[in-house]
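Written out below as structure tokens is the structure these notes cover.
With one protein chain withheld, the remaining protein chains of the complex are depicted in position.
After this line comes chain A, so read on.
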Amino acid sequence: MDLQLSQWVSQFMASENDPPCEEIAKAVIEKRISLLQLIKTLGSHLTDETPHIRSTAVGCLSNTLAKIERLNRADIEVIAKFYIGKLDDNDVMSNTLVGLRALTSLKNFNPALLESVLTSVQEKYEPASFLAATRYQSFLLLETIYQKHLDFILANLNDLFVKVFIHISTNEKDPRNLLISFSLNKQISSTLQVENFAEDLFDNAFCYFPVSFKPPPNSPYSIASHDLKTGLRQVFAATPLFAKDLFPNILEKLTSTSPAVKLDVLQTLNLCLDTYDNDTIQEYWLTLYNALKFEVLYNDLANIVELADIEKLSTEDDLVFKEVIALFKNLPKKFTDEQIIKNLQIMLEELKEYLHISHKYFKQTVLLLSVMATSKLSVYNHIVGEVLPVLLTDEPSTVVDEKNLATALNFFINPDYPESKLSQYKDDILVVLSKGLMSSSNVETTLKCICIRSLVNLSFILDTQEVASVISNLSELLLSTMKNEKDPIFQETLNAFTNISATMPNVVLETTLPLLLSKLPNESSSEIDLELVRNVLNVVVNISHSKLLLDSIIVRLLSVYERLLNGRVVTMDYYYFLLNSIYLLLSNYPELLSKDYADRVIPQITSLTIVNYRLSKESPVYLNERILDQCGKIIRLIICKLELIHHQKILDDAVDTFLLGSDSPLFSTSLGLEISLVSKPPTLVSLFNKFLSAVSKDCPLKIEPLDVLSSLVEITRDSKHFESLFERMGFLELICLLANKYISDSDLEKILNELSETIDLQSSDSLGTLEVMAWITKSLVLSNSPLAMKYQEYFFSLLEIPSVASVSPKLLEVLIAEVSELEVNKRDKKIINLNVRLLYKQKFYNIMLPKIIEGYRNCEQASKETYLLLLSLILNHVHQREIILSHLENILPLILQIIQSDNAKSRNSGLEILNLTIESNCMLIKPHLHSIISRLLAITKDNSDLNGQINALLCLKEIGISKIPLSQLQPFRTTIINQTVAVLSHKKRKVRKLAADVRQIYYELEQS
């Protein structure tokens, strides 16, 4: 064993490696060797002349000790003496301290030894002579002693321990050491008796204040300035004994111009305020108050209208202010009830002179007081009782004064205290605020906004009648300001209603709603002011923040709809706005929707609409399919929000109504209408489509879907069956829906094959059949079916057949076009209404685009147009730009061809993609700049194509701000500026504005 030990020892004495203390310690614990043996073996090394060897030897011992949990008491004492002796040897100090720490943390260490340890450290260890790492060990030693032997220290060594701490921590500079020093200081100051040392302990910490430390980039300890600041702050807050030194000293630092320092001071004060006892605070509150009040009084409070605004502040200066406010909020919490009266009296006495509306510190003073008032109810009552009478007797002479008064009153309105002295003054406050609201002109925005906010805040102490009158005033205001949506007064009022509608829906229902709805033109109005309708409905949509309101608003809007239908109003936009508002209401508050909407609203809408449709060929619904479409959208929305269990019933009812022609609960009353889409097509198919598309695909159709599909296909093939295009499109949609949801791929293939056999490409009669095929294929594309490819190919092959070349691009467009009925229901993932795969579009483009490019290259001159048309058509449907980004480079040559085209529609889609190209990768177009710019300029002059002009100007604008090197653009600058002059006289304002923007960009080209 000895041999082994001496091997270990010599092994590490020779090398630079860490000593194998682990193994030695293990051997000691297992009693294979004794500690004595270890010391003997280390023997000569411990006293070697070379400092390095001595240090390593001590280190070996210390580190071994650190791995051991217990030793017998005699050994401990011997080793302790050894270490105490070693404290004389500066070269081994670091390891000695490690050893002492290991020793003091042993389980059966006798605390009686601590006195000599601590005394020796105090006498023999001079922190100034050592490096930071060694000093770190001294802090660790003290920390360990504190943690392990706190009780003993408290009883016996209180003073000595504090002195040692002061000794080792004085003049410390290293951040890591400071961190531990602060933490020790905090613990000492808060647990030991430090009355006699308070000043030294404080000085030891305060000399670091304010911390301006910035961690060096290569710091190994990752200590942030924030850690030090917090550590230091906690020292100050550790004991109220520091108060007498802290307050005068730290308040002096408040005069600093740096917001960071100020913030530090204030945060420290706030922490102290929390931890110090009431008596201490009482002693110093006046000092604090006197020093801090100026931080509020000298502040410009222009943006603060209510106390909550303070929370929104965020710049560095504002943070200081926020902290001061927090301080004033906390300060009075420490007052006892007797002190409150006394202290506040002193303050109010002093602040009295500022409490006049026109005084320049008026707002600040009120803010200060109101902030203190938030601390607790007794303080609040006292301040309100003293201040409000003063405020309310002042007579404001100017608008600015009125504004200040309203703001001041608002500061004091505090819903946290529902029962307070404020109610004594509510009548007076109400008078002041209402006056501000009603009498001043709308130009005085801020005053009105403040009054609106204050009134809403005040509502918690108002009685029903008062609330009603406030709300009626606000409603009037809504009506008078709704013309300009951006008007701050309008916005403020609308905001107010968000609050009011949620808390007092009844009053809004009785007061505001009738007022608003009475403004809507009725069926006998000779002229309908659409702007008014739009504004009123906009307000209605935006104030319905509760179930009660939503329910009754929808009922009322539906009754307006009914009246309009019965009165045969033909202003279609009115219907549109009305139905759109219902739609918006339902989609804005999805959480308020419930089953009863399906039971109530759907039958009502369907009955009204269908009855009117069937009434005559002059009825509004018959004349405009947009009404049908909008109604359908509302129905679809409601179904989409329904629980899955209700879907089957809805679907069955819809099938009863629309396919079987029987009565169903979808009608509020039995009307004996026989609708059968399959036998006689009416336009109502659009409504049925919404039902069918919204319900979950797991709900089976109650009649055989394949039969329905077959008859639909038969009807739809022949375009002569339809009265309008809208109707025919509805049927095609329905075919697509059915195919997508209910029919298997093999059945679809059969139908498609049968259809394709009947096609005679030379005859125009086959167009209808081709279109039906396209819509069935669309359902396959949506579900990413492997079958889709085959028919995609088929339609692609039609491109070069002259007789159908003009329609085949459209047929391919159908495959990718987005149709609202075919959108996936987004309510939750569990209800899936359609088989639509996520990446179907991506797949389509990835297959089609290379084919188009290739086809274009290889085809006859005559067919090139067709390919370009196809490309422009399908590019119209790229709604997520990511899909197309990777193809931009390849399709660019075709795009350049497309924009040369004379067909406005395809040219426009080309321009849109060109714009996207410039925006995402402008370097692609660099080689073609000349041709592009001259073409764009030519398009801007084509007055027959408004959208083309707009798109061309947008492209020019995009080029101007793109990253194309200046040297490349410079040659075109003058041409662009000169050639756009003509556009400046364009008849459309929008175009003129764009031209002005483009010119501005190119004028500035050389300046940038």
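Throughout what follows, a residue touches a chain if its C-beta (ideal position, glycine included) is under 8 Å from a C-beta of that chain, and two chains touch if they have at least 3 such contacts; residues count from 1.
Here, contacts and distances are computed from a predicted model.
J.: Under which of the names "Mediator of RNA polymerase II transcription subunit 17", "Tetratricopeptide repeat domain 8", "Cytosolic iron-sulfur protein assembly machinery component" or "Vacuolar protein sorting-associated protein 26" is the non-displayed chain listed in UniProt?
T.: "Cytosolic iron-sulfur protein assembly machinery component"
J.: Which residue among A:I759, A:I847, A:C922 or A:L946 touches the omitted chain?
T.: A:L946
J.: Which one, A:D203, A:D277, A:E350 or A:D573, makes contact with the chain that was left out?
T.: A:D573
J.: Considering the whole complex, which of A:D428, A:D487 or A:D765 touches the chain not shown?
T.: Once the missing chain is taken into account, the touching residue is A:D487.
J.: Just name the one of A:A308, A:V390, A:L725 or A:M923 that touches the chain not displayed here.
T.: Hidden-chain contact among the options goes to A:L725.
J.: Which residue, A:K334, A:R534, A:K841 or A:K957, contacts the hidden chain when the whole complex is considered?
T.: Final answer for the missing-chain contact: A:R534.
J.: In the full complex, which residues of chain A touch the absent chain?
T.: Residues of chain A in contact with the hidden chain: 445, 486-488, 491, 530, 534, 572-573, 576, 580, 617, 622-626, 629-630, 683, 719, 723-729, 732-733, 767, 770-771, 807, 810-811, 813-814, 817, 819-820, 946, 981, 984-985, 987-990, 992-993, 996, 999-1000, 1003-1004, 1007.
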